[in-house]
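Only one protein chain is missing from this complex, and each of the others stays in its spot.
Take a look at subunit A:
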């Protein structure tokens, strides 16, 4: 509750009153926390009996009450007031940071350093960390793709995992039924995913924003359920295997399987199973770099500007003559295509896929990446994807709390910085030859 007896720095604070209020609020918070956590956290179901664990809700309630007490006190002190002011001011900041056009480009050296580190990292990493890096890269790609849809065009897509699944199953089923290899399946699966995006997007993009979220969610679940139930075609919950990638016909296996030549024999080096992962990582890295360039370029093109304009004010855009359905559709298909590419890489890296990899939690995780990274900021999304995939590996002991922490983070971010940690930047144009 915001402080009722507002004490600005000029008026004197009546500490006895403040103290009384703090005690009252802390008591109320304690009672509410007991009501909320008492049964759910304190009485654990064990068969048809309950096990008494009431010390847990008591502890939680005590912490909440203490916190409430301190917050109430702090909110009445001048420093607390000032902090609240700063907090509110930050929330009111405009979404996009406009950088002056004449500002010199210092980021270029940083970029070079990052690329160099990313290229050497896989050769130093162990197998375990290599797989973590590949996963992180897949999420970076997914984050970049969804960022086009959610961050730039402002369309909340809760079924993004559907396109990921289309890409992954495109590779696996394409190999099984059409005898496609990795490199021929990659563009085809990407196009297939884009097609799915178009087919889904065309009817639904005229919809109100929240409805769109639910329809995409429904669509994601439909895809997963169909993959799960269509036993004859997809193998159902048993999954299906996906082919490993090749480098110009060279295979990353110990002995050649399909009449090809193994990579290590061709280059006369000893066989190492890591070669396959290093290759996947490097290919992924290349695609991610390409995506970053494409997205950066697109944002300065008319279609990219139309995406962001639609996000900010759809009615104004339509009044200015932007075809909102086509513009949204382009964002949607673009995002779907990137999701499909990520799916192909996921399938080839895993070697085996089944529908459980494409549940709603996966969609929520990608949304979390985009939200935490700052809706629309490419740098932010990359950082968020890396943090959200690598941090849980470092904090293995708290693995059970991962989803819980994501949820809390999502709520806090929306309250604290609804535009994400890193504000999207946009370079201003300087029009020369105009008098001011």
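Methods note: a contact is a pair of C-beta atoms (placed from the backbone, for glycine too) under 8 Å apart; a residue touches a chain by one contact, two chains touch by 3 or more; residues count from 1.
To be clear about the criterion, contacts and distances are computed from a predicted model.
One chain of this complex is left out of the view, and of "PA-phosphatase", "Branched-chain amino acid ABC transporter permease LivH", "Sarcosine oxidase subunit alpha" or "SpoVR family protein", the protein name its UniProt record gives is "Branched-chain amino acid ABC transporter permease LivH".
Contact with the undisplayed chain is limited, among A:222, A:301, A:320 or A:391, to A:222.
Between the chain not shown and the residues A:40, A:293 or A:326, the one that touches is A:40.
Although one chain is not displayed, its contacts with subunit A can still be listed: residues 32, 35-36, 39-41, 43-45, 48-50, 56, 91, 95, 150, 154, 156, 158, 203-204, 207-211, 213-215, 217-219, 221-222, 225-226, 229, 315, 360-361, 364, 367-368, 371, 375, 400-401, 403-404, 406-411, 414-415, 418-419.
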